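Removed: one protein chain of the complex. Kept in place: all other protein chains.
So that you can tell them apart, the chains are marked A and B in the order they are listed, and the count of residues begins at 1 in each.
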Amino acid sequence: MAETDVIIGLEVHCQLDTKSKLFCGCDTDYRSDGPNTHVCPICLGLPGAMPSLNKRAIEYAMRVAKALNCTVIPESEFSRKNYFYPDLDKAYQITQYDKPLAEGGYLEIESDEGGERKIRLTRIHVEEDPGRLVHMGNVERGKYSLVDYNRAGIPLIEIVSEPDLRSPKEARKFLNKLRATLEYLNVFDSDKEGSLRVDANISIVGSERVEVKNITSYKGVEKALTFEITRQKNVLRRGQRVDRETRHFLESRGVTQSARSKELENDYRYFPEPDLRPLHVQSWVKDIVLPELPDARRERFMAQYGCSLNHARTLTGELKLANFFETVVSSDPKGLSTLAATWIADTLIGELNYRDMHLDPVDPESFTGLVHLLKAGTITDKSGVEVLRVMLDQRLKNETREIPAAIVARLNLAKTAGDTGAVTTAIEEAITENPKALEDYRAGKAGALNFLVGQVMKKTRGKADPGELNRMLIEALRKREA
Amino acid sequence: MVSEKDVQHIAELADVGISSGELGTFTHQFNQILEYFDQLDAVKGDAAAIKDLYNVLREDEIEPSLPQEEVLRNAPAKEDGFIKAPRVM
Partner (left out) sequence: MAEKSIVFEPEDRYNAFLTVCNKPPHTDGKLAGIAVAVKDNISTRGIETTCASRILKGYVPPYDAHVVGLLRKSGAAIAGKTNMDEFGMGTTTENSAFGPTLNPCDTGRVPGGSSGGSAAAIAAGMVRMALGTDTGGSIRCPAAFCGITGLKPSYGRVSRYGLIAYANSLEQIGPMGKTVTDVSTLMEVIAGYDRHDSTSHNKPYTHTPKADIKGLKIGIPAEYFGPGVDPAVAGVVKKAIGRLEELGATTVPCSIPSMEYALAAYYVTCTCEASSNLARFDGVRYGPAADTKKQWHDAYQEVRRAGFGTEVRRRIMLGTFALTSGYYGKYYAKAQVARENVRKDFQRIFDGVDVIAGPTMPTVAFKLGEKSDPLSMYLADILTVPANLAGIPAISVPCGKADGMPVGLQIMGRHFDDERVVDVAYAYEQAVI
């Protein structure tokens, strides 16, 4: 529920998915390699090295600006942000200060009350990532830091929202929508660890603003903000004032902690980067062709595949998921869409989350196979879930993959459609074993029938066709002598 | 006019470290120079910066990085491929 007295703004940093770094030719695919192996004189900040701006990074950032309805300014410039920290090897970050790439714009999100809300943006700019610090040592041996400069110079896009968000939930939705949009634009890979970082500004109306830094996950944003709101409200309830400060989010503990106030004293001494030249790229905007974006795809899913709004929203919420759906139903959209939408949105996602598993290992073809089996009535929904679980586990554990039909055959999950004998027996047993249920049913008590259905399902290991079973059970109950 | 306290503060901001022995002379010379800089107050005109070049851009192509040994060679302290630095609070 949106609280009318909470004001939230977000600063989102996303790594742009270019091949080389922002100011040098080092390969950006550093995550599986050793420390300091994707480094050159430029990104190491060796004396005398000079930056050379990556054209694709600017193109990607402009794509984002256009998709988010921002205005690209006529003359854009890079500036130096000066501060000292071991992971910042030049002792300044090349960023954009008073002349960012784009200003204004907005992102539409689903509001907490339903319907759509426009969240306004302040600006979008491009900057470089610093290196990565690892803290080492202990009180006895002495503490020190270890630095890996592989990440130094990776291109970042920073998207700043106006303080239009009214709840932690809205903040999470904003972030999800932004992430999806960047994926659709093909400029961002959300699967890469640490590719998205968020700083949040939050205040209770009439009170001071607090900045929360170091939020690195989507769930983390909601947690951090929820904690902050509670903390700030408690402070105010005690009759005290909320301090204007910077706090760090500690994900593992779910709390925010005050950072040293020295951060506030930082004077960054911005001035234009003398080794780079300005950008005049406003004229490029008209030639940018945007791909289909999440909202448009959502509308199309509803129109083309008959998806419900909720299903369409879920399916288009991630690029890979949307592509997956369309591939699964491609052989027979009319026949498969309804079933596929339900099974992907309502079941598959849940099963993937449970296993902490990405969508990537799941091949659409095998999923289509499963949907076909369900459509044909070969297996019940319950069995379908079982088959899906086997499929996912096989992929997760890198075991041999069986096609759905093979799993059904091996586990003998086919519906007992023709085998009414087994079902009839199970029904008679169930009624006999549960006289109270029979009484309740005759007394018209709701739930008695379902209870007996459950008992029969247990006996038939879920293979009885639910529709058939209902009919047969009611018939059997009617036949029992009073 | 800047005081010795101001100069001390600037030295900390810039992390250059001036000793208490140097502070007096530094402050005196600092003020002399700043007074000279103050002439700029009288400068009239529009901020120029007519830059000679625009849109200086490079294609997104991968070029070889330095081998790890080269990156670490000048570092006085290293560990397991990382460069060692004093701890940050």
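In this text, contacts are C-beta pairs under 8 Å (C-beta built on N, C-alpha and C of every residue); 3 or more make two chains touch, one makes a residue touch a chain.
Remember, it's a predicted structure, so these values are computed and weren't measured experimentally.
Taking the whole complex into account, chain B touches the unshown chain at residues 2, 7, 10-19, 22, 26, 29-30, 32-34, 36-37, 39-50, 52-53, 56, 58, 66, 70-71, 73-77, 83-89.
With the whole complex as reference, residues 41, 44-53, 80, 82, 84-86, 89-92, 142, 144-145, 147, 267, 269-271, 274-277 of chain A touch the missing chain.
Operating definition for what follows: only the chains that are shown with their structure count from here on.
The distance from the centre of chain A to the centre of chain B, each centre being the mean of the chain's C-alpha atoms, comes to 40 Å.
Those residues of chain B lying in contact with chain A across their complex are 13, 15, 49, 51-68, 71-72, 79-89.
If you check the complex, the residues on chain A that touch chain B are 18-20, 24-27, 34-41, 44, 52-58, 84-86, 133-137, 143-149, 260, 267, 272, 276-281.
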